[in-house]
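The structure's right below; bear with me while I get my questions together.
Excluded from the complex is one protein chain; the other protein chains are retained at their positions.
Then we have chain A:
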Amino acid sequence: MTIAPDVPAGIRPTTDAALAAPKGKPKNLGQIIRWLLLFAGGILMIMPIVYMISTSLKWPHEVYNVNLIPEEPTIENYTYVLEDGRFYWWFVNSLIIAVITTICNLLFDSLVGYTLCKFRFPGRQLVFIAILSTLMIPTEMLVIPWYLMSQSFGWLDTYWGIMFPGLMTAFGTFLMKQFFESVPDDFIEAARIDGLNELEIWWKVAMPLVKPALAALAIFVFLGNWTAFLWPLIVTNSVDMYTIPVGLSGFGDEVDVAWELIMTGAAISTIPTLIVFLIFQRFIIRGVVMAGLKG
């Protein structure tokens, strides 16, 4: 139905008045302050990224100028970094390590979390507390035992050596356990009656129901490993085994740090993290939407 143009004149003004006030217009001082705070927060978040890109477009002599817009913008740094064979290897190393570690975490954390959540066995609580308590030990304390262990197993300077401490995390286990708590036992019992074995129930019924948690965990683990610095620095020796953060820190020489190259490498290395985030973020949002529906 369309409204006829000859609507009685009296109706028009009220309708227009209602439409005239745009929804987003700030209504009072409190709202303006809130917006300003959010704006400031946004600037604070975006500045390092803008500055990173700005620096990557500068010539070395301009790096210590704080101006945001380079005087003579150049893509020379990008050409240099991409043509330099080392960066390519670091990128591949980082990718292999982050992807494998993420997949392992998704599998192992959820398997252990599911078991701790849905099975009743003696010592269950104790195991859970033991896993949680490892969260209290700082990485700095662990690197020496890890190193000695890697050394005795011959894992120094290998992918396995870089990855093994992070293949399963207490945080991920805890996160997954908490999410499995929200899966009603009815689903699991229904599947049991339908003839699935316990492993199939975990994989076919429980896992699809915690997709949002898996997506969140995937983002955490991927980013954590992509940006990991301390342990890869310690366990790797040869330049070919470096990950991006370790490799980038080595740009420059004893007297001068090549910030423009580091920033260029950093800018390139944010691309995979953006892709991972964009892929999994949709699952997170969908998860929130699904959770909002009854049943």
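As a convention for this text, contacts are C-beta pairs under 8 Å (C-beta built on N, C-alpha and C of every residue); 3 or more make two chains touch, one makes a residue touch a chain; residues count from 1.
Convention: contacts and distances are computed from a predicted model.
Not every chain of the complex appears here, and the one that does not is recorded in UniProt as "ABC transporter ATPase", selected from "NADH-quinone oxidoreductase subunit J", "ABC transporter ATPase", "Sodium:solute symporter family protein" or "Sarcosine oxidase subunit gamma".
Within the full complex, the residue among A:Glu71, A:Glu189 or A:Asp256 touching the omitted chain is A:Glu189.
Against the chain not shown here, chain A presents residues 184, 186-187, 189-196, 205, 208-209, 211, 290, 293, 295.
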